[in-house]
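Omission of a single protein chain aside, the complex is shown with its protein chains in their original locations.
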Amino acid sequence: MNFELTEEQRMIREMVRDFADREITPHAANWDERAEFPAEAVRKLGELGLMGVPIPAEDGGAGADYVSYALVIEELSRADAATGVICSAHTSLACDPLARFASDAQRARFLRPLASGKGLGCYSLSEPQTGSDAASLQCTATRTNGEWVINGRKVFVTNGREADVTLFFATHDKAAGHLGVCAFAIEKGHPGFAVGSILHKLGIRASSTVELLFDHCVLTDDHLIGKPGDGFKIAMSALDGGRIGIAAQAVGIARAALEAAAAYGKVRLTFGRPIVEHQAIQNMIADMAMWVAGARLLVLRAATLRDRQERYTEAAAKAKLFASDIAMKATRLGVQVFGGYGYSVEYPVERFYRDAKITEIYEGTSEVMRMVIARDLLRD
Amino acid sequence: MGAYWALVELKDGQPRRGSLEALRLAARLAEQAGATVSAVTIAPAVSPQAAATLAGYGAKSIERLSGDGLDPYTPTAYTAALAAYTKGAGAPDALFACTTSRVRDFGPRFAARAGFVYCPDVIEVAHKDGAMMARRPLYAGKVLATARFAAGRPPFIGTRPNNFPPGDPTAGAAAPVNEHTVTIPEGDRRMEVLEFQPAGGDRPELQEARIVVSGGRGMKGPENWHLLEALADSLGAALGASRAVCDAGWRPHREQVGQTGKTVTPELYIAVAISGAIQHRVGMSSSKWIVAVNRDKDADIFKISDFGLVGDVFEILPLLTAEIRKAKGSG
Partner (left out) sequence: MRLLALIKQVPDTFARLALTSDAQGIETKDLGWVISPYDEFAIEAALRLREAHTGEVIVASLGPARVVDSLRQALAMGADAAFHFTDAAFEGADAAATALVFSKWLAGQQFDLILCGRQAVDDDCQLVHAAVAERLGWPHVHVVRQLEVDPATKTMTAHRDVEGGVEVVRCPLPAVITCQWNMNQPRLPSLQGIMKAKSKPITPVSAADAGVTADDVAGACDLRYGDFAYPAQKRQNKIIAGEPAAVVKELVRLLREEAKVL
């Protein structure tokens, strides 16, 4: 069992860290305050090959391993959780399912521009009444004259406002439950397809979270990914990879809180000494460090299983459950270390605290993670 | 009897302050070692007044090297001139110079040609056990170390500017000026100087600068920044700013020093009208020297400063700028 990163993985992590320090950290607070999408930074991520890290080179991606991808998301998220999810949702939820399930022609058309960093992708499953109960979609895909007519409303779509390509799911047979779900790829500006309202959020405010509206939107078979009825499988398998991404995001957020608290604690004086010399603060920092280390190991284990093409659903669920939980705990302590200043927007920890919450919710709530883990353990 | 040389640069006909520092150091060490000191200067003529000054700082003779190809300055021509002279006169036991940008430029090349041991940015020199030892900063000033010179080759000691106070010249000293014509070979005359562009308003990079002048909200508004700019210019300093001031839009974000801005580690950090909030301190507390100017005597910044001025910044700034200009004018 080798716990060391390869030289290449270390170089990748180093490069993203440098990029984040230069291009993300100085602006993150601003983007958050203005809920401004970091278009320029995302464009540069594309140029560096960071918007298709684990996607095969023949599809325009970098062809790197999932461990490297997890490191990339962690480094981006440490600087700005929103940028982390912009990359993660694009890569794991849009690019990856296209890479695995789309035809050659579809990959050339939809995937290549995304994986090569020239366009942004998003994934749309949730609906106003459909979250954890993902099989009970209301958005319909009706077969008419050899084409698909889509009607419905989707919510909570990360990257939805900026996306060039959207991977979405609709049902062609509600009675069939999860076996009736179809997966489609659609391009921005397609008639009958529009971005609806934009969500104002507690955290990850630089990433857009929007409604998508399908009003008699007509799609040819070129847009159907896989076969009718494959959609649920495609959606869930995308989430497995996505959960590693979100877990890595949570690790990044927790680490940001840890690093900020440790740096502050060395300089802030109370009772005549830097507060890191008080045991209460040391205990907080020790806990945060332990949580980050543990969560990262779970993330990298899940990524390694995926790289070895072994089943990783349960590992990804454990990683996301644990990492999101510790991100909540670490950011809470992070604010506490800063005391009153931690509550002020002058300091970055309040943003980490707000950003952490979503990791317990999206791409599968912590409750769903527990279902996945229990089922996996208890099957047979 | 041993011979020490001090390389002297003339500026507007007068020896530069740094050259006098090196000369005085050479003279002091020469006295201990029983050696004589010659001032060696390349190209510009030495006026009687300059000669008297050099003699006053310890030169027993002044050797001026001149020849075709030495104007304008190029590193290869100066290397050739000094090397030719060294060959003719015989190498000294030690060569001293102030580590100026010009010495940085041709010094190491000359050392390679003439077989000297080049050691720049020296802050202390001493004789020990019959050899010379020099102390200098390493790792961007994080540590100091003593350099021992390889035997059999004369040390070429570049002094750190403003580190060896020359004191006052001895009155009534005199030294002859000896002229030497040197021939610069063709091979050393292949660099052409096309143009000189005097410095515009280019300030050094904030994280690279030796000196940073930083302003905070106590400056009351962006319209007052010219006071800081003048101070920065007088020091050749970079400009920094607190987060409050950048958030308010008075200064660009790239000037922000602090936790969410840049971390700086200059030799001198002058915090003007900055209260010293923790997030700013995190960004500059590793500065070698910190000066704070603030009207509030209880401001946190004074807790981490070496020298603090309590008062009206609008009164202090122009006076400080003028005083610095005066002090540097003699350099």
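What to note about this one:
As written, the chain order gives the labels A and B, with residue 1 at the start of each chain.
FYI, contacts are C-beta pairs under 8 Å (C-beta built on N, C-alpha and C of every residue); 3 or more make two chains touch, one makes a residue touch a chain.
Small disclaimer: the values here were computed from a predicted structure and weren't measured.
Within the set B:E31, B:E179, B:D296 or B:E315, the residue that contacts the chain not displayed is B:E315.
Across the entire complex, the residue among A:A28, A:A41, A:A64 or A:A260 in touch with the chain not shown is A:A64.
Only one residue in the set B:D129, B:E192 or B:E223 touches the chain that does not appear here, and it is B:E192.
Touch with the chain that is not drawn comes from one residue among B:D71, B:E179 or B:E267, which is B:E267. Taking the whole complex into account, chain A touches the unshown chain at residues 7-8, 11-12, 15, 18-19, 47-50, 53, 62-64, 68. Touching the omitted chain from chain B are residues 74-76, 79, 100-102, 104-109, 111-113, 117-121, 135, 137-150, 153, 160, 162-163, 165, 187, 190-199, 205, 208, 210-211, 235, 267-268, 288-291, 297, 302-312, 315-316, 319-320, 323-324, 327-328.
Methods note: only the chains that are shown with their structure count from here on.
Our note on geometry: chain A versus chain B, Cα centroid distance of 53 Å, whole angstroms.
Chain B makes touch with chain A in their complex at residues 243, 253, 259-261, 278-279, 281-282, 285.
By the touch criterion given at the top, residues 25-26, 29, 260, 263-264, 267-268, 341, 346-348 of chain A touch chain B in their complex.
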